[in-house]
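If you scroll down you'll find the structure; I have some questions about it.
With one protein chain held back, the other chains of the complex are shown just where they sit.
Right, subunit A next:
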Amino acid sequence: MNDLEGIGGFGDIDRPGTPSSPGAWDERSRAYLDGGSDLGSVPAPGSVPAPGSVPAPGVDPASGVDPASGVDPAPGLDPTPGPDVAQGSDAVSGAGRKAVRTVVSRQNASLGAGAGAGAGAGAGAGAGAGAASGVAERPAAPRRPAPVRRLGADPVKALLHRHRELCERAVDPLEIAAGLEAHGITDRTAARFRHRDVFSLAEEMYARAPRGGDTPAAPGTRAPSADSDRPAPPRAVWAALSLLPGLLCAATVVGLRLTQGQSRLCTAVGGALAVLLALRAALRRGPLGGTDDHTGPWACWLAGYALLGDGLLAAALGGGPDGPPTGAADGPWPVTVAPVLALTAACAPAAWCAHLFTTGARRRLATSRGLEEFATSVRPLLFGSFALFLGALAALLALTAAALGEEPAYPEVLTLGALLLSARLLAAHGFVHAPALVLTAAVAAEATALACVFASRLPHCGPLATPVEALVTAWGPGGVPTAACGAGALALLGHAARRLTRASAHARPEPGP
């Protein structure tokens, strides 16, 4: 019999264990069992009514079935022994009657005889005392007065203890009722706890259970909802990918320095393509990845302007350019490589800053009590990440400019970096409209500036270039992109400060039912 213990591992339902004693269901059945343990013998005259002496209250199977008895058996509600279904069909055999327990008589017995009467199966405690009472013991058992197991004055208490977890975490009585029913407790069982049905039993249990669930759940229980359900790529993957554009760009620059003529052109084109692909891969996943916002071409234009634009503008204002860019910083169309190199290398700090922001925001989300509190705690985080990124970008720019021997154009590069990062952050959190608009506007501003300068060469169109000339005179050729990107970055940063501090921006896309 010991192997019966083994089934305790199945599921979390109540163990449908065998009864722990050979005792009967209740006092009455015990009387029957004691009186007639031999199944074959005629039951003792005193213990069982003589066959046929009891009127058949239910249905007579021979004369057909009363469908009404099936439609509404209401066994738990009816105090009369009328719908005693088993007996109803069983008016003939006394031996059968003693075996068949009926709902109502059982209920009456336990109700009438008080709490102490329900021996044997009290409180469903069959699972406990175990496998000791085996088959071997059984023949002796009926003759011996079985130890009376008391239900106790408070049968619900035992039930409460057994379903402690269910009761503590339940948010309303119906939840307990559903849980109890899933554990096999029916209205008939509830009657043994002196309740009309499972619902009223559940209400008592709900009222009596300590509301341990009211204290906020431990952080451990909340963590899964915050971190687990998104198939995030491993950090190593995006961290490595974010380094790739910078490395490729540096390799291209070195290649350009080392090659000449045809192969130099090939290196430039191949390098540009490789950098573009690497950028695409880096922005696909990780903290910067997310909703595809189709702003790639605009970002490329802005980077291209940083590479060629200043030289073109300066040359155009001076009447040039006289030839295609040669890649040299001192040619007729000077090229500034340092900003682009710094920007591509800044992919890595950008990814890390975005990661910092996202995880920080998520952590604050988990601990905030209110939406306002969350917004106020996230705002410094957002600006902090931005500042961190700009610092890293400035350092990278200084480094690349020194390495390449160029003059570092801080305002231009920092504004462009801020613009691109804010656009990317917004897009990664699902806000694609504003970044697309602002990037388009910045591109349009830069393009317009160039177009104006060239258009001013047409007859009668001289004044067109005046504002650009004034700007360049005041701040140099870098003034145009600085103004365009700076305005855009400020607008997007303001937008991000409002949108990214909302809790809904950090919600899971599909939290599941």
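Keep in mind that, in the parts below, a contact is a pair of C-beta atoms (placed from the backbone, for glycine too) under 8 Å apart; a residue touches a chain by one contact, two chains touch by 3 or more; residues count from 1.
To be clear about the criterion, contacts and distances are computed from a predicted model.
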Since a chain is absent, check the UniProt entry for it and pick the matching name: "Phosphoribosylformylglycinamidine synthase subunit PurQ", "Hydrogenase", "ABC transporter permease" or "D-inositol 3-phosphate glycosyltransferase". "D-inositol 3-phosphate glycosyltransferase"
Which listed residue, A:Val156, A:Leu365 or A:Ala491, touches the chain dropped from view? A:Leu365
Where the unshown chain meets subunit A, residue by residue: 3-4, 6-7, 10-11, 13-19, 22, 24-25, 29, 33, 39-40, 58-59, 61-62, 64-67, 69-73, 75, 85-86, 88-90, 92-93, 95-96, 98-103, 106, 121, 124, 126, 135, 138, 169, 171-175, 177-179, 181-184, 186-188, 197, 199, 203, 207, 213-214, 216-217, 221-222, 225-226, 365-371, 373-374, 502-508, 510-513
